[in-house]
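Reviewing the structure listed below.
What you see is the complex with one protein chain gone and the rest in place.
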Amino acid sequence: MSGNTIGTAFTVTSFGESHGLAIGCIVDGCPPNMSLSEADIQPDLDRRKPGQSRYTTQRREEDTVKILSGVFEGKTTGCPIALLIENTDQRSKDYGKIKDQFRPAHADYAYQQKYGIRDYRGGGRSSARETAVRVAAGAVAKKYLAERYGVKIRGYLSQLGVLKPDMNNFDWNEVERNAFFCPDVFKVGEMEEYMQTLIKEGNSIGARVNIIASGVPAGWGEPVFDRLDADIAHAMMSINAVKGVEIGAGFDAVTMKGTDNRDEITPEGFLSNHAGGILGGISSGQDITVSIALKPTSSLRLAGRSVDIHGQPTEVITTGRHDPCVGIRATPIAEAMLAIVLMDHALRNRAQNSDVKSITPQIPAQAPDESL
Amino acid sequence: MSGNTIGTAFTVTSFGESHGLAIGCIVDGCPPNMSLSEADIQPDLDRRKPGQSRYTTQRREEDTVKILSGVFEGKTTGCPIALLIENTDQRSKDYGKIKDQFRPAHADYAYQQKYGIRDYRGGGRSSARETAVRVAAGAVAKKYLAERYGVKIRGYLSQLGVLKPDMNNFDWNEVERNAFFCPDVFKVGEMEEYMQTLIKEGNSIGARVNIIASGVPAGWGEPVFDRLDADIAHAMMSINAVKGVEIGAGFDAVTMKGTDNRDEITPEGFLSNHAGGILGGISSGQDITVSIALKPTSSLRLAGRSVDIHGQPTEVITTGRHDPCVGIRATPIAEAMLAIVLMDHALRNRAQNSDVKSITPQIPAQAPDESL
Amino acid sequence: MSGNTIGTAFTVTSFGESHGLAIGCIVDGCPPNMSLSEADIQPDLDRRKPGQSRYTTQRREEDTVKILSGVFEGKTTGCPIALLIENTDQRSKDYGKIKDQFRPAHADYAYQQKYGIRDYRGGGRSSARETAVRVAAGAVAKKYLAERYGVKIRGYLSQLGVLKPDMNNFDWNEVERNAFFCPDVFKVGEMEEYMQTLIKEGNSIGARVNIIASGVPAGWGEPVFDRLDADIAHAMMSINAVKGVEIGAGFDAVTMKGTDNRDEITPEGFLSNHAGGILGGISSGQDITVSIALKPTSSLRLAGRSVDIHGQPTEVITTGRHDPCVGIRATPIAEAMLAIVLMDHALRNRAQNSDVKSITPQIPAQAPDESL
Partner (left out) sequence: MSGNTIGTAFTVTSFGESHGLAIGCIVDGCPPNMSLSEADIQPDLDRRKPGQSRYTTQRREEDTVKILSGVFEGKTTGCPIALLIENTDQRSKDYGKIKDQFRPAHADYAYQQKYGIRDYRGGGRSSARETAVRVAAGAVAKKYLAERYGVKIRGYLSQLGVLKPDMNNFDWNEVERNAFFCPDVFKVGEMEEYMQTLIKEGNSIGARVNIIASGVPAGWGEPVFDRLDADIAHAMMSINAVKGVEIGAGFDAVTMKGTDNRDEITPEGFLSNHAGGILGGISSGQDITVSIALKPTSSLRLAGRSVDIHGQPTEVITTGRHDPCVGIRATPIAEAMLAIVLMDHALRNRAQNSDVKSITPQIPAQAPDESL
């Protein structure tokens, strides 16, 4: 009801504010007997961690995760897994001056209207700091999906403003080597330069992130409302700053003819993947391909017009520590959300269909890398 | 779990197959004491009804809705409202030949893998015929939202292949006058011509539909997962053939700078609406603007390669009655889904926050028409 | 939210009023590939059907169920199963006079306070007529549980006022032969006599019904809140007129010592079953034993004091057709509810634990018949 839980069979219930004592979540529904420790979760948290390059917020958080329950002698027990991340570097004084202002394009005004109260320190509950929790929970899902089903979930920055990686230079290894999760090593320099100009200017920029899940078995997803693509859209749009979601061909499908868009099938595999691995809301066995649009950060040093809590006009300048492009750190978050949705549907499908023995042929995925 | 219910406080549980006895739904959570009869629901069903122009499927269904429960002496009682639509024009013989084939880009293969069985007649549960049920349920939500909150939900076709209405000619009245829900009277002829060529060719085309909700009060939407935009994305992506969803500026935000994207505020109102009326997952009082991409129909007279249920290569030609552009009839469906989501959040917000008395100023929406 | 849906993985969403067009439900989550037809459901409906003896209401309803969806060529498809029962014998005129009265011990006053409106015809939504829907849905669950897991669910009347069957004469076959679901053939005459006196008097009486599920595998039930016993208690207490629920020893446990109450275990099986087959909220493999208390019918020909809708004192005499003991027809309803809960937990357990291979010994149930 209050929207802090995602999932049905595999659920994540999140809590915490940017400048409170801690953030965390309860992961419920994870199958028992999977080995799990903090070391399985920390690497993804480290990928998302702030303050790692000059292109992200300078807030320093160790983001050390602690498992409080649900694991016994190194194995999951089937009981809820509580994950805790303490807030250590809260400089609340930075935010005192925005207490009485509604920053344009922030959640300030909407929270105030909804609740009649808001924790204004660092954006409180609306801060993207909450996404650390998602990354932690997603790591649990990723591990199970990989070990039990061989599913691999990866993402990359596919656009930074107008800058796009050249897909001919695409390299998954490169994604983990630069601060942008950019798959094209030759584009990284240009991105760095662009970000420096932007930071100097006090402005911010939008971005696009692509996420791909390979190895998803056919049959996951629940028609008609909780289609796999619908739940993915929900999860992605729930990430701070996301304004658009595409599955497969996405908006390109608008101008396509049926003969071009349909993915023909041969015994050797699908001949294309415009569907993004989902047919009728159910996975087809092909790669699941998702693309999301992230708006530019709204916290800017450049003054913007707004009103204060008394309805009087005011000028807002945000001097706190912020990402000049929230899209840069979005890759591990989007991967985590995709993992959570897939995990949920893996379990949901088992509830109803665990006895289904497919006697129909398995069509190979054969999704060409170019479809990314 | 099985995905046939949408909503939390206001729920719609759908049933029925394209060629079964009937389709229908149970609408639960509608507040009591609202006047309601079939006459309130039928008009939207008629807008979606097949066979009304040569540009949509020639299947003839009266789509007459019957209210089975939840209404007493013309008023809702707070009890579940069951809506029934009988199937009358099922020509199941049309589909006999596809029994053993997996039509490319259809749900056939995915359903077979998931359930080990499928009702292949007219696509069974995966048929877009199910969307009639959504339109009926959406009409109930629309009525309540309009009467209780003054919310107005409208949609239009914003793109048909490469053809776009000229926004200078935008006229809401025109939307209801032509077969395409096109707001530009001068574009209708071109669209007709294009569709005739396409039908002759045996091909299909994608489309884009925009939906707008005006008059939504600030404060609806539940952070962090069930944001209003996240739930809208879920609902939209659950519509057959939808492959992309945008809120506000959507993918255009990728190339925007923060200073251009943020919607500045003055006591007279917001100066722009790139956020699409949603901040931090909560409605801001501005127009809620949504845009969706629909892929071209997959059922084509032009042969496509596929495999049969034995894994052997086959050629698929679909001769049944189909829409050459599913996007054409999507407008009332998308409106209905937006209505269902808004209704759900109106009620959800009341559960927790019905005592909140806003002491903060109400910022006028002032969303310029061009933002559509 | 509005409470018309029960279950999580296997759900039943109910609709309909006593004197509306029809009652029915949507059963969602039933696994595919189970053979199912109306003939599988009708027998249980017939067991509950009114007007079969002089000891139950004289309303005559055929209670003929129709499957509207979810079954294709005689098999379930995994899609929602809509069940419809038309109301045929509604004598609404019988109820005109209670329109302005709140019958004591009825839902009239509470519905009016909650919704500000109520369908007073035959009790509307609060009528026990709704339980026909539960019996229909329960029949689907029963069939699956029996075929897939070998679970057998049976019930009987264990007390009618002060009259109790002699457990030495217990015979399951007898249960289906008399109008009371009484397992002791020698007690039936006494019960008939008692009921006739009661009917003459215009009064009613309470009852107790026991329900037993045999063959439930160990491991169903979800700690800590949705324990199997907790969900059973919920389902039983949701039946009209039920005021108490016991699992296993129930209230007898209050005066028992630990050494008497604990069910000791040997390799040959459990030595007793005071736990009612549930340990820590999870099934143990023993018989699941449940007992419920049903209050006497509140609709009486004997005048009772009440107030009318204007708050004025009034006398209420109910002349409609009613059961003098609602407990008599409760047996198939309680069986159905137990089936629905067990089915739900069977599927829920599969979601999370379908990979668990028990390496621990299976303790035989060995629950002696006397434990009933």
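Residue numbering begins at 1 within each chain, and the chains themselves are lettered A, B and C in the order written.
The rule we apply is simple: a residue touches a chain if its C-beta (ideal position, glycine included) is under 8 Å from a C-beta of that chain, and two chains touch if they have at least 3 such contacts.
Remember, predicted model here, so these are calculated numbers, not experimental data.
Peer 1: Who touches the missing chain here, A:32, A:202 or A:364?
Peer 2: Only one of A:32, A:202 or A:364 touches the chain omitted from view, namely A:32.
Peer 1: Which chain C residues touch the hidden chain?
Peer 2: 1-6, 8-9, 14, 102, 104-116, 125-126, 130, 159, 161-162, 198, 203-208, 218-227, 229-238, 240, 243-259, 261-267, 271, 274-276, 278-285, 293-298, 300, 302, 304-307, 309-313, 348-349, 351-353, 356-363
Peer 1: Using the document's contact rule, name the residues of chain A that touch the chain not shown here.
Peer 2: 1-2, 4-5, 8-11, 13-17, 20-24, 26, 28-29, 32-33, 66, 68-70, 72, 75, 77-82, 114-119, 121, 124-125, 347
Peer 1: Residue-wise, where is chain B in contact with the chain that is not depicted?
Peer 2: Residues 1, 9, 29-33, 78-79, 148, 223, 347-348, 350-356 of chain B touch the chain absent from view.
Everything that follows uses one rule, which is that only the chains that are shown with their structure count from here on.
Peer 1: Nearest whole angstrom, what separates the Cα centre of chain A from the Cα centre of chain C?
Peer 2: Distance between chain centres, rounded to whole Å: 45 Å.
Peer 1: Suppose each chain is reduced to the average of its Cα coordinates; what separation in Å results between chain B and chain C?
Peer 2: Using C-alpha averages as centres, the distance is 39 Å.
Peer 1: Multi-chain contacts in chain B: which residues touch at least two other chains?
Peer 2: Residues 1-2, 4-5, 8-9, 14, 114-116, 125.
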